[in-house]
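A single structure is presented below for examination.
Note that one protein chain is taken out, while the other chains of the complex remain in position.
Labels A and B are assigned to the chains in the order they are written; within every chain, residues are numbered from 1.
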Amino acid sequence: MAAWTDISGIRQKIADSSAEEVTASYIDIIGKSKINGFTTLWDEAINVARDIDANSHDGPLAGVPIAIKENISTKGISTTCSSKILQGYVPPYDAHVIERLKEAGAVILGKTNMDEFAMGTSTESSYYGPTLNPWDPSRVPGGSSGGSAAVVAAGEAPVSLGSDTGGSVRCPAAFCGTVGLKPTYGCISRYGLISYANSLEQIGPLATNVADIAAIMEVVAGHDPRDSTSINKENTYIDALAEGVEGMRIGVPEEYLSHGIDEKVEKLVWDSIHTFEDLGASYENVSLPHTRYALAAYYIIAMSEASSNLARFDGTRYGFCAEGDNWHLMASKTRAEGFGAEVKRRILLGTYALSAGYQDKYYLKALKVRTLVKQDFERALANVDVLMGPTMPTPAFRIGEKIGDPLSLYMSDVNTVPINLAGVPSISVPCGFADNMPVGLQITGTHFDEKTIMKAAYNFEQNTEHHKKRPPEVA
Amino acid sequence: MITKEEVEHVGWLARIDISDDESYAYAQKLNSVLDYFGQLDEVDTEDVPPTYHVADIVNVFREDKVQDSMPQEEVLANTEHKHDGNFKAPRII
Partner (left out) sequence: MVYDNPDDVKIGLEVHVQLNKLKTKLFCGCSTDYHNSDPNSHVCPVCLGLPGSLPVINERAVEFAIKIGLALNCSIVEQTQFHRKNYYYPDLPKGFQTTQYDYPIAGNGKIVIEGEDGERVIRITRAHMEEDPGRLQHIGNIERSKGTLINYNRSGMALIEIVSEPDMRSPKEARRYLDKLRSILDYLDVFNGDLEGAMRVDANVSVFNGQRVEVKNISSFKGAERALLYEIMRQKNHIRRGGTITMETRHFDEARGVTLSMRTKEEEHDYRYFPEPDLVPLRVADRVPEVIKTLPELPDAKKERFMKEYNIADMHARALTIEIKVANFYEEVVSKVDPKVAAVWVADILKGELNYRDLTIDAFRVEDIVDVMELVIANSITEQSGVEIIRTVLDHGGKPQDIINKKGLLKVEDNIVAKAVEEAIAQNPEAVADYRAGKEKSLNFIVGKVMQKTKGRADAREARERLIEKLKE
């Protein structure tokens, strides 16, 4: 494990030695990994680091290694969404965020494991096999950006990018004890992010600390004309962190602390809120009354969109291709063999939810419930600055524990998915340990007010020790 | 309740080959999820408009200006099924 785990430490190390040495050291650590967090290492990484040294690159991330989720397109590096159906697919173009990272001097180490097509909460459904939680290899790292969280927790990369459709950055951040941000919908261009549920998802950074999240955000956030849903807003984050939280009003949604929550998790959340009180903030109970319907609405919308987004994987232009007597049979065999069980279930359910006779009952109904969920947030956030609660109701569960039972797996997303329905920003920060497993505090704000939630998270972090703990294997 | 036949029909619409013995298992799993989705019936959405986009923006356009296309080689680089610059697929019917 490298002694330098954050961006400022890395920059110091580069100044003392070189970007090449830093990258080589990470490649070395990854080589010894036991957690299966990376799917592909980029063989050009060391050359890029060398170029950065040679050109004295002065970008904000010059020489900083970064790991990228398997569903973000990287020119020349295999990008498969951890699915057999995209086997061998090498994008001919870079996602917008990759272009920005490269300009800023970041060194892409490789691609990280995920639930197939981001459909999951455990990174168990990957075609490359599960990623293990660095804190306890018998447990899941969370998902779907499990690889991106696990490699950061294990010190195999200082920072990473994931994507969050219904909690896919925040859940693994919580389970692996890292920080993870889901920005406001439209804050980061999705150009190059392989769609699962395009009206819900955002790319988001993961890191060991909040300052690094801000540093990545300053590079990757901002308007991109190639994404029609990308919004033009200023993107400075670092300066806001140092402001205090005196007078900050915190809302605690009662629905996030009700049934199904682990008692130890609940206690850690209250401890955290009391820490904020000590720092001069105040809290009050608020209600998000449609939370209990958010999960069903979320899954209907996500599956419906997915059924269409994943239609392009038909074996004709890229990826896995099966044999068939005619094109339609070839396509249906390719898809039967190329997709895993959960992906196929979601495509079938989404197809059903959009089909003639059922669209109003499922898809349209879900979009109306989405309106109610969104209004819940607008109402609650009209009176408070941020909402706080547990990111996940429990610590990381065991590998295999929920895989056969889709519904119980879906239930664990209960606190994260409403946020994607509303499109608001949300961050998960480490807030302690339950049964020696990390627990995440979820802080949620209003549209495009990333600054406030990052400031809250930063102040919390500066006044607690949780984020400094490392997994036993790594420490 | 989704029937075995409906599963097969949806499988065809989604171009996912489902064998006869799979369709029963699918029907069971899908039904448990659809059952759960059914709880939305409880919510009164009488006068509630649907939310398609969370951001309330309209009219995002691109100028009619030519940008580079990809070289043919690159277009065809991800498949082995090609012929004279075309993609090659099995016959349609």
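Here is the rule we use: contacts are C-beta pairs under 8 Å (C-beta built on N, C-alpha and C of every residue); 3 or more make two chains touch, one makes a residue touch a chain.
These numbers come from a predicted model, not from an experiment.
Q: Out of A:14, A:49, A:95 or A:132, which residue would touch the omitted chain in the full complex?
A: Only one listed residue reaches the unshown chain, and that is A:95.
Q: Tell me which residue among A:312, A:398 or A:468 touches the hidden chain in the full complex.
A: In the full complex, the listed residue that touches the missing chain is A:312.
Q: By the contact definition given up top, give the residues of chain A that touch the hidden chain.
A: 71-73, 79, 81, 86, 89, 91-93, 95, 190-195, 198-199, 225-229, 304-305, 307-308, 310-314, 316-318, 327-328, 331, 351, 354-356, 359, 363
Q: If you put the missing chain back, which residues of chain B would it touch?
A: So the residues of chain B touching the unseen chain are 12-13, 15, 52-53, 55, 57-72, 75-76, 83-93.
Keep this in mind: only the chains that are shown with their structure count from here on.
Q: When the C-alpha atoms of chain A and chain B are each averaged to a single point, how far apart are the two points in Å?
A: Distance between chain centres: 23 Å.
Q: For a test of understanding, state which residues of chain A touch chain B in their complex under the given definition.
A: Those in contact with chain B are residues 88-90, 92, 185-186, 199, 225, 228-229, 231, 290, 293, 296-297, 299-300, 307, 311, 314, 316-319, 321, 324-333, 335-336, 339, 344-345, 347-349, 351-353, 355, 362, 364-372, 374, 406-407, 410, 421-423, 447.
Q: Given the complex with chain A, which residues does chain B contribute to the contact?
A: Residues of chain B touching chain A: 2, 6-7, 10-18, 26, 29-30, 32-34, 36-37, 39-43, 45, 48-55, 57, 60, 62, 70, 74-75, 77-79, 81, 87, 89-93.
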